[in-house]
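Of the protein chains in this complex, all but one are displayed in their positions.
Up next is subunit A:
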Amino acid sequence: MKTIIFKTASSYLLPLLLLFAIFILLRGHYLPGGGFVGGLIAAIAFVLHSFANGIERTRGIIKFHPGFLMPIGLSIALCSGLAPLLVGSPFMTGLWYHNPIPVIGMIGTALIFDIGVFLVVIGVVLTIIFTISETI
């Protein structure tokens, strides 16, 4: 599968697809999308890149083991759930910053939670796929 076209395209596709994944993640609250789908798309982007250039190259781009994304994502999600406790509301109450920020839109704990989900999903998928492809 290491054709030149595919290889060249993949290095342009990777950032584009990642941007798309983040786009999907951010629009999730109002339009179809969300952290889970976004995470899957981002993971597919990396998998595509690894198909074209080999897993070693992709690993080189990510720099660290994708498994580390799982605890990071989990803690982000947990923190977003715990944050409302600081202002005296129950666990996982949605808190929102009132003024929308350009490009990103409304910021709130739900978005942060979704970012956590996003990271966990990338971590999980890449860990599984990299592990399996390295083992076989």
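A few notes on this one:
Assume contacts are C-beta pairs under 8 Å (C-beta built on N, C-alpha and C of every residue); 3 or more make two chains touch, one makes a residue touch a chain; residues count from 1.
The definition used in the following text is that contacts and distances are computed from a predicted model.
Matching "Multiple sugar transport system substrate-binding protein", "Succinate dehydrogenase/fumarate reductase iron-sulfur subunit", "Cation:proton antiporter" or "Membrane protein" against the UniProt entry of the left-out chain gives the name "Cation:proton antiporter". Of A:Ile62, A:Ala83 or A:Met106, it is A:Met106 that touches the chain left out of the display. Looking at subunit A, the residues touching the absent chain are 24, 28-37, 40-41, 43-44, 47, 51, 67, 70-71, 73-74, 77-78, 81, 91-92, 94, 96, 106, 108, 110-111, 113-114, 116-117, 120-121, 123-125, 127-129, 131-133, 135-136.
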